[in-house]
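All protein chains but one are shown in place.
Right after this comes subunit A.
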């Protein structure tokens, strides 16, 4: 039985509304806590490089987007609990390899370690990999069934009472795409997965059914499950992220984790021309259900 991010608790195929309260009760266990860190903390650049490497591996192997998402969730939670002092390429690599392997195992997808390592030019022996796996598992307390925003999509979507299954599906699809891209936005780190899910659905509603947006907003914000103030703040950040993402990619916002810089000194010397040399690459990927989604990516030349 694979781990389904949209339905993380249940072993049954159908969705169980009973389990919703369990999701809300447990969601905080699966959040990274980067908030207390200084922006110069080496873990931010470790994260940035890891996310970049994951997107590279993903574009080579075309595995499902949830694996990459889950791996980044593991890395975030690992880094927010571990005092890593150095940003060394090998640390990033082994972290990425092991997190991807754990995510693939949870998703029940065959992604062998040798496959992941093949193109990366740096091979680790089995013992090092196993040690890293143990370290990550200990740090995450074996809580690999991450409760992510995807887990709440179905629940909040049901609030809209659209009565049109096609529209419901499109909203969910668009909200999923937004959630995938939120993983790059540091300003959204402080929000709980449920709040991210609700905001993503509202952003999707604003784009697809603008006339019904206010009734959707009312339905969600009046529910006992969301704090209105938090929701409005998250929604504002997400809107801003999407607007910026449209004309350039969201990772280039000043406070973003994926800031375009290798070191801070290099960053200071960036000119517009340097920015032009940054290739914006769109990665299309096929998911299980054959629907495509895109994550905007930056690649350094």
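As a convention for this text, a residue touches a chain if its C-beta (ideal position, glycine included) is under 8 Å from a C-beta of that chain, and two chains touch if they have at least 3 such contacts; residues count from 1.
Here is the rule we go by: contacts and distances are computed from a predicted model.
J.: Tell me the UniProt protein name of the chain this structure doesn't show, selecting from "RRP4 S1 domain-containing protein", "Large ribosomal subunit protein bL17m", "peptide chain release factor N(5)-glutamine methyltransferase" or "Protein kinase domain-containing protein".
T.: According to UniProt, the chain not displayed is called "Protein kinase domain-containing protein".
J.: Touching the left-out chain: which of A:105, A:154 or A:239?
T.: Final answer for the missing-chain contact: A:105.
J.: Going by the contact rule already stated, which one of A:6, A:26 or A:173 would touch the omitted chain in the full complex?
T.: A:26
J.: So one chain is hidden, and I want to know which residue out of A:130, A:161 or A:228 touches that hidden chain in the complete assembly.
T.: Once the missing chain is taken into account, the touching residue is A:130.
J.: Take the complete complex as the reference. Which residues in subunit A touch the chain that isn't displayed?
T.: 1-3, 9-12, 16, 18-19, 22, 25-26, 98, 101-102, 105-106, 108, 112-113, 126, 129-130, 133-134, 137-138, 141-145
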